[in-house]
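What you see is the complex with one protein chain gone and the rest in place.
Order of writing sets the labels: A and B. Residues in every chain begin at 1.
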Amino acid sequence: MNLFASRDDLIRWLGSLLQERIVVAPVRVQGQTMFQPISQIEEIAFDFDNTTLSPKGWFLPPTETLFSLQRDDGQVELVPTLAEQDAVLFGLHPCDAKGIALIDKPFLQDPGDALYRERRSRTTLIGLACRQALPECFCTSMGSAPDDPSNVDILLTEVEDGYIVQAVTEKGKALLPKGLAEYKGKVPTPPKLLTVPTKEVISAMRELFNDPYWEQVGDRCLHCNICAYVCPTCYCFDMRDYTDKGKVERVRSWESCQSPGFSLTAGGYDPRTTKGERLRQRFYHKLLYFPEQFQDVACVGCGRCVRDCPVNIDIREVISNLQQVMEAKSGS
Amino acid sequence: MSMEYQPKVIGFLCNWCSYAGADMAGTSRMGYPQNIRIIRVPCSGRVDPLFVVKCFQRGADGVLVSGCHPGDCHYTEGNYHTRRRFALLREFLDYLGIAKERLRVEWVSASEGQRFSDLVSDFTAELAKLGPRSKV
Partner (left out) sequence: MGQGARFEMDMELIQQIRDKARKLLEEGVVEGVIGYERATDGLTSRPLFAYNPPATERLIFDETCAHNLVKYLLDKKGKKMAVVVKPCDSRAINLLLNEGQIERDKVFIIGVGCPGMVETNWNHKSETLQVKCRSCQLSKPLVYDFLAGQEIERQTEEETYSDIAEAEAESLTTRREFWMEQFGRCIRCYACRQVCPGCYCPVCFAERLEPLWVGIRIAPEENEMWQTIRSFHLAGRCIGCNECERVCPVDIPLSLLNRKLEKDVKELFAFQAGLDPEEQPPFATFKKEEKLEFGE
């Protein structure tokens, strides 16, 4: 059953949630919008197109201490890092919610990542359906939709004077405020998006590993990591131990396969020394390896990489091109 | 004295002049504040701006780079490079909010033990007035 919350209802509800939980929401930061924990409801940017970084950073922060060891007088104490409080992640679009569901697959797969698992179970996702699509959006081609409720606990859809509130899971239902009336009005039609033909891309990937296409695109790639860092489904990281006066901290930070030296092994061997090889890796992970392992393509069509790549390496173009290259090969 | 703020000073002293000068201050029993921790380098030209910024990042309140007087460098030219490098770095760090008074470049020869002692006392007093770096 759909419920209705006025703008004031929503603000009051979020305010009450803020009393006892962390609320992570879109916030304006110097002309951009970022997901951040807020201290006041006024900080929330309700009208935004798309954030700069995806909300995956709440579950997999750009940098975190996994645990620390304290050594005093021969005693060693292990201090794990734990999620402090319950949290609410508010305002994520269906594409970003799907991104989190995709990252769940490797991170919650047994034995799972303890930190990620804890933060994930203690966070309730309140999604916001998209009233409009941006030119770079293509979620409908990647298994999602502007009004897709599948991966959130509660989905809000903006209407004339408030929001349709749809509880999707028991976790979401438990968080709803009391006294919301049933919504009997019209449910807005989601925006239409351009489609990217993806039917044959996985089989094309299987055949085109050694194709010169990758070096051609790789020519202009800067290997700057922007695509991986803004992406809702990229999750590579690096870990280092830092020692300082008897205290050892194991730190984990974002890294990406695009960085030169990412795959450098001890002894000096690097399987991906050329630009094309590094570029190819990211597309293969998203469009072949991840689907083969987890039965779902690791791209949600949010368009951030399209928007932010300084040299316009456009995944939609790559997906089209791969199928064209295949067609040309099988035709000849 | 121990309850007041004690600035942490790192000093990079060139082996041939400044370090010898500091040594002389010691052997002649000229006291100087214990706030300074000395790192010996072959030449003031060895001091990479990286070292200085790292010192500040790790909690130093002041950094001293000291070498031979220009014209007297043991390696002939090292301190000319030091001079250029740190003239620019001081300005840049000040622009970023690290007061330029916190980075000192001085020329101390092997016989200038008194000068070294006075200089460290002066620098420490100035830093005590400026306060801890993280607060500025």
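Throughout what follows, a contact is a pair of C-beta atoms (placed from the backbone, for glycine too) under 8 Å apart; a residue touches a chain by one contact, two chains touch by 3 or more.
In this text, all values refer to a predicted model and were calculated from it rather than measured experimentally.
Although it is left out of the displayed model, the omitted chain contacts the following shown chains in the full complex: A, B.
Touch with the chain that is not drawn comes from one residue among B:C43, B:V63, B:V105 or B:V120, which is B:V105. Although one chain is not displayed, chain A still touches it through residues 29-32, 52-53, 62-63, 135-136, 216, 219-220, 222-226, 229-230, 238-240, 242, 251, 253-255, 259, 261, 275, 306-312, 314, 316-317. Although one chain is not shown, part of chain B still touches it, namely residues 49-50, 53-54, 57, 69-71, 77, 80-81, 83-99, 105-107, 136.
Keep this in mind: only the chains that are shown with their structure count from here on.
With centres defined as mean CA coordinates, chain B is found 48 Å away from chain A.
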